[in-house]
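Shown here: the complex without one of its protein chains, the others still in place.
On to subunit A.
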Amino acid sequence: MNTLRFLLGQELIELESVSPTLTVLNYLREEEKRIGTKEGCAEGDCGACTVVIAEVVDDRLHYRAVNACIVFLATLDGKQLLTVEDLKTARNELHPVQQSMVESHASQCGFCTPGFVMSGFAEYQNRLHTLDDLPEPQSDEAATTHLTQVFAGNLCRCTGYGPIIEAGKSWLNQADKTNQQAMTEAEAKVIAQLKAIQPQVSKTLIQAGQTYIQPNTIPALADALAKTPGATLLAGGTDIGLWVTKQHRALDTVIYLGGIQALKRIEVRDGQLEIGAAVTYSEALPVLIRHFPWLEEYLYRHSSTQIRNSGTVVGNIANGSPIGDMPPVLIALNAEITLTRQGGQRHLPLEDYFIAYGKQDRQPTEFIECVRIPLLNSDSVLMNVYKISKRFEQDISSVSAAFYIELDDQQQVQVARLCFGGMAATPKRATHCEQALLNKPWTEATVHAAAERLGVDFTPLSDFRASREYRLAVAANLLKKFFIQQQKPNQATQISYTGGLIHA
């Protein structure tokens, strides 16, 4: 019952005892001697350790590239782990992704290469089997954009990426041309094997005084947390992984949310989009973009494929970071969270969750079950979001901003919710600035006067990401940009992470 079971390639691995904080990377390199997977940074930023996790979704295998350095081994229960060693065929032939890389001279020192190969492999496999309509023959431009998303989480210091993109165009094309919706025989076998090891009950694994609990229902989670108040709640691990690899913290009790189907819900109910605590960014992304199209640019800049494949929207809230990118957006959208504990539940405006730096309104026995976002259904709502960072991709914001404005018939501001990240110790609304907008005509003069008030709302820090002066200047300029974009939709006002110009 309390056994961790997963497939390593085709081999079933069963472990009765495992440290809750053993990373997949250390397991692979130290215990399995699979040394093709490299450590580049141990914080999920460089992608050299990229491996692929295959899971059964709707009776099919779905492949996800993740950073092995910050994924804990115990979370692989019931899944298949694939590494670069698994890619060659039995006849020692290279996988098309590998072969394309060779043909395009896409490796120099080669240390990042297995990571790129695995990112490409996940994309290739999913594309090969996609049930969606085959994409139109992609333009060169569109293929480059797509590959940039696929590889945003893989750093290469040698090639300048050109040959990797070229290789990518070749294997993308190959996957599309050989598209075979059905799973292969080998994959069907894996599906059967995985089905046989799907966890049916809650599990507890203990090693050397550390406990890993994997509840499989919400009540079981509430029970577990009631018994071990303050235990570490683990969802995607994109933050907690760093507690272990960077801060070298020992975590006594870890409770994993990923085994609870009920927390993987993402659905619209009563005009609100509800996102469960175990929903990853990758799962949420298409739904979020469908309801909030202006989020697309923001979400692709927010994180890499590997991080979106692990990290959860609720995790981005729960950890209370002042520079998490989703809270400002969700606060501007007036989102609410549900906090659940054994025998009870409460609802809280997200804004009220953040009390001070490192302090949130959550009791040691509570967990965030879901976040609920009111859908926008009025033409009188103006909204946009902005993320500012040194690098477009995979960078922590120096400032993030989300602006929600409702106008009345006379173009007077009725509601203003302007929320910023990176400007204070918590994600915070600019209340003075909002006041300066309320009941005023939506004009340049109003906006400029309101932007002046940001200096009253915020006293940001200077650090290695940005100075106080820059943060204040950018925050004010973003509000101005927001106004310009509403007023002059034909004017190019923004640079896309894909390199194009954005006209609002």
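Methods note: a contact is a pair of C-beta atoms (placed from the backbone, for glycine too) under 8 Å apart; a residue touches a chain by one contact, two chains touch by 3 or more; residues count from 1.
One rule holds for everything that comes next: contacts and distances are computed from a predicted model.
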Unshown chain, UniProt name, "Methyltransferase", "Transcriptional regulator", "Xanthine dehydrogenase, molybdopterin binding subunit" or "Heme exporter protein C"?
"Xanthine dehydrogenase, molybdopterin binding subunit"
Touching the hidden chain, out of A:Ala152, A:Leu172 or A:Ala224, is A:Ala152
For a quick check of understanding: of A:Ala42, A:Leu172, A:Ile331 or A:Cys419, which residue touches the chain that isn't displayed?
A:Ala42
Contact with the hidden chain (one of A:Lys227, A:Lys246, A:His291 or A:Arg346):
A:Lys246
Across the whole complex, the chain not displayed is touched by subunit A residues 29, 34-43, 45-46, 48, 83-85, 87-88, 94, 97-99, 101-102, 105, 107-114, 117, 141, 144, 147-148, 151-152, 154-165, 246, 248, 386, 388-396, 398, 463-467, 469-470, 473-474, 477-478, 480-481, 484, 491-495, 497-499, 501
